[in-house]
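Showing chain A:
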Amino acid sequence: MLTLSSIDAYYGQSQALHGVSFDVAEGEILALLGRNGAGKTTTLRAIMGLNRVARGVVRFDGRVISGLPTHKIARAGVTLVPETRDAFSLLSVEENIRLGYRTGSPYTVERLLEMFPIIREFRLKKGGELSGGQQQLMVMARGLAMGPKLLLLDEPSQGLAPIMVNAVAEVLSALRRDRLTVILVEQNLRMALDVADRVVILEDGVAVDALSRAAALADPARVEKHLAVH
Partner candidate 1 sequence: MTPSGFSRRSVLQALAASGCVAPGFAWAQAAAGDLNIALLSQNSGNFATHGEVVFKGATIALEERGHTILGRKINLLRRDDEGKPAIGVRRLTELVETSQVKFFIGNASSAVGLAESEIAAREKIVQYAGGGSDEFTGARCNPYTFQWSASPYTASSTTLEYVRKAHPNAKRVYTLTVDYAFGHSLLKYTREAAPELGFELAGNDMHPLGERQYTQYFNKALAVKPDVILLLTAGSDFLAAVRQLSSYGLKKVIVAAPWAAELDELKELTPQMRAGLILGLNYHSSINTPVNKAFVAAAAKRYQMLPTYAMAYAYDTFRTIFLAMEKAKSVDSTAVARVMEGMQLDSVHGPTSIDARTHQTNRPYYVCLCKQPDAQKNDQDIADLVFQGDKPQPAALNQCSRT
Partner candidate 2 sequence: MNKNLLALAAVVLLAVVAPMVIPISIANEIIVIAIFAMATNLVIGVAGLYSFGQAMFFGAGAYLTGYSLTAGGLSLVPSILIAIAGAAALAGIVGAVIIRRSGFYFMMLTFAFNQMAFYVVLVWSGVTGGEDGMAGIKRAPVGGLDLNDRSVFYAFCAVLFVASYVILRQIKKSPLGLVLEAAKENPRRMASLGYSVHGAQLAAFMISGAFAGLAGSLYVLLYRFVPIDSISWIMSGNVVFMVVIGGMSSMVGPIMGAAVFVWLQGLFSLLWAQWALLFGLFIIFVVFTLRGGLIELFKRVARIRRAGEAHHG
Partner candidate 3 sequence: MAEPVTVLEAIELTKRFGKNTVVDGVSLKFPEGRLHAILGPNGAGKTTLFNLLTKDYPVDGGEILLRGERVTRLRPHQISRRGVGRSYQITSVLRELTFFENVWLASYRADHAGAPGLWRDFRAHWATAEKTRQVLAELGLEPFTDRKAADVSYGDQRLLEIAVTLATRPEILLLDEPTSGLSQRESERVKQLILSIKGKFTIIMIEHKMNVVMDISDDVTVMNRGKVIASGSPAQISTDAAVRSAYFGL
């Protein structure tokens, strides 16, 4: 469904991605792992057209989307839920979600309020009045309201209290049941491996490894050595 072929991308003036290639199949959840600064966020932003793709091509649904303006990529069915949780703080929760809604989306506002019970009670509050976790859920709901064919999720559990992490995990499982195509950037390895079908590991702007969930679970060291402590 999505193919990245030898992407070079820049973060400001500095080159953040060096020839990154991978693809995502329809209905698949792909986890993008790597340390801070490895280029995960830049990859998502490059797909979305927010960062310039200097070389290489991004194909989505058979057509080249690299070079298109962001709103056209969005209209083609790609949705980004950024790690910065860009809630519109002056809009109510419901308005936030409605703003994302596009006709024909299977995720109607009503259904989303159903899926995210925790935000249903805040639907008339302003986005800015929510806690970090509530905002995260709201922004995910807003992304889903667009009825995306491909959802880009950037660190949805980052900095959240455990109860909220669980709520995010539940939503991810729901997406998995819906067979939605997702690229998930996640530092929480357990959460990533819970839902992902496949894992791609970035290090210093290079895709250094790609493996299935089974392989990752079988050989955790292979993943962990790129990520942290040891």
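Keep in mind that, in the parts below, a contact is a pair of C-beta atoms (placed from the backbone, for glycine too) under 8 Å apart; a residue touches a chain by one contact, two chains touch by 3 or more; residues count from 1.
Candidate selection criterion: all candidates are chains of the complex that A comes from, given by their letters.
Fair warning: this is a prediction, and the values are worked out from it, not measured in the lab.
Visitor: Any copy counts here: identify which of 1, 2 or 3 touches chain A within this complex.
Guide: In this complex, among candidates 1, 2 or 3, chain A touches 3.
Visitor: Under the touch definition given earlier, write down the residues of chain A that touch candidate 3 in their complex.
Guide: Those residues of chain A that touch candidate 3 are 11-16, 35-37, 83, 128-129, 131-132, 155, 157-159, 161, 165, 187-191, 203-205, 224, 227-230.
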